[in-house]
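Below you will find the structure I want to go over with you.
One chain of protein is taken out of this complex; the other chains stay put.
Take a look at subunit A:
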């Protein structure tokens, strides 16, 4: 018997729907609807009281009309009446109408809330569920105010039916999402977590959505869910495919719940408890293993459900980013999917690999799939898949494969979909700049970019190529030559003309020796494009012409003639006219010397974050995120090298907009002030007047020259004994007092990164030795003045090896362990020693305490040797938020409302060593006026107070 026969009773509705469907035109439909509306209105207004059934039918018709897209302005009251009917279907239709059509009519809301309240307290589970559904569907603030207190009670009450619990959990979730301030945590929270243990799988499924959302906002209060989730997951993963009965979906046990459990775990770091972690790793391994088993069904539902779990597991593995073995397995699995016949899987594999590419453990493994990804970019028929492939290529790009990837992206660009061209252009431009080893390649790439996709090349891109050419003498001649050649194409993009005008105006002299590109030829070439260009480009060209007069006096008369002609000097555009008039005057009255001073070569641009990158970040593509991270990593490296770049922080704020500003010649300035004005305009453009620092690429060049010097150096010069610690090692150490991860050391050959975590008196440190060259390091060894597991003696070019150090703090200490690294690079022995950034504060446990307790303990530690104090000048700006972050990074608890002076900071913590626990109290008093700090430390152990004081005084 078809189930439908049971419920359906509204024949009038069926007739009406059928009438509407038979309407031949929109007008006929509207006519029919208006007739029906009039009918319903008269019924509602009529003297005869309608019975529940009719009311239900008419309300349902109104709902249908509304869902067709017509406005409904009556019937709300009748719907509200239905809510208090004791017939289930009448109530149900009433609630449906309210859910779909509720408006913030306050009178009505009060009535609705009343009806809901009655149903919630009816103890009839079906009525309660209806009411909860209505609250969740409407989810308004008024409803949250009325019910946010009641629903948690229903959720955790012992006698609530399972189905009601499910609805209550999701209802509460909806209210929490709309009005988190109204859902107060309380005694119920711990009981909600235990719903993860509920016998009823449906209750767990519903509750976990709530728990996940709550944990994201209050991770500490819901911490206990981690172990519960792991054991639940483990039970599901290890169950046979039929164990869970109705919760098995196409032979996959509880796929939805599994995904949600894995999602919940992604709100937390890896479990600290070894046993829990072991169990979880086991689960993840089982999930990866299952992917290799033959499918239990050929149906797509089976593989979708199975792979949904797999992708969620991979997301968790990536989130943890600490299990190299799992990361590599995940990468291999995704690699298989890259060639799968299901488009959906290929899409997801590409997407997921994008995040894997940014993990240092799996970056190399991802790179091995480059050919497949390039192939996907070329052959995928679906643009959204191609887009993912492009994102992945961007994410996996590094120095070793940049040329190949950029070339592929460029060739794809020729046929790429219009929707993604702009983003592709930005990505190519960024990669070309970031990984440019030789800048002629960079210039070629960008010019190609303009040639292929000129329309999609935003201003940022061509500004950037000019900045780079200006800043690098070695590429200027090449750039002039290439752009000159590019301009010879019969049709070239306006952006090419802009770049050409600028570069030839600055550096045309570098190619003027060749008769084929003599000054006049250059000028004629530029001027042949002039008439086809827009006003800003023409303005730029006029500036290029005046520069030509300076560079090549022989062109003066030709150019003056051009400037003098009516179409310039009387141009209807004010900007062009002004330029023509002023440049003409300038060229005729200024002496050669003055002209040379005014039109001197542009000074180098201050180094700053690429505006292109800022633009891509704004676009927020998934690939862009990882690019941001890479950029950050690079920046950190720069700081360690002591080569902090001045423009980094202020970068995003300003994007040069009018081309005239870039030229520094907005209006022909008074002769004497000219060079200065060029400079000050640059200040405007970049909001940063720092001296031109080295560009990102300088390192590479330095390395090139350096490497040859190294390989020729006789190896015996360097001693085999551990070198004394580098002079800057103390400074490097200080950088890690308040943080645990970052780049410890970097030179042209080697980069050492650190990731570390501490808990009580134990710590674990991952050291990453990255070979920045393309040549193998041999006999690579590291020693610590304590025991250390040996590291792989070979480090391939461009590769990274990892070393893990487990640390136990036995008693308090002042000196950091020394790390000595030796290896041979091109025959030369490299020997360097660094201080391992393990400092006593790493073993801090934060201690919260009240103001009263704090001062009581402060007084207890009043012996002179227990206190260390230092007054020092601020090295960094005195920003409260930064100070707080640093003090938290120190590992202590930052105590609010303790010090009577709110400007001051007080902290408390206990240092955990194996031998003893050492309590420490800290007080930092900033004096903003004097830019000074007074730092006081009190500790039960005098050496500790002294050491902490030393360490900390370097931090602020």
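Methods note: a contact is a pair of C-beta atoms (placed from the backbone, for glycine too) under 8 Å apart; a residue touches a chain by one contact, two chains touch by 3 or more; residues count from 1.
Simple rule for what comes next: contacts and distances are computed from a predicted model.
When the unshown chain is looked up in UniProt, the name that turns up among "non-specific serine/threonine protein kinase", "AP complex mu/sigma subunit domain-containing protein", "Two-component response regulator" or "Centromere protein K" is "AP complex mu/sigma subunit domain-containing protein".
Only one of A:131, A:206 or A:809 touches the absent chain when the whole complex is considered: A:206.
Annotation: of A:39, A:114, A:163 or A:332, A:163 touches the absent chain (contact as defined above). Annotation: of A:332, A:384, A:518 or A:560, A:384 touches the absent chain (contact as defined above).
Within the set A:54, A:81 or A:178, the residue that contacts the chain not displayed is A:178. Contacts to the hidden chain, counted on subunit A, fall at residues 2-9, 11, 14-15, 17-18, 21-22, 60, 63-64, 67, 69, 87-89, 92-93, 96, 126, 129, 132-133, 136-137, 139-140, 163, 166-167, 170-171, 173-174, 177-178, 201-202, 205-206, 209, 246-247, 249, 254-257, 259, 263, 299, 301, 304-305, 307-308, 311-312, 343-344, 346-348, 381-382, 384-385, 387.
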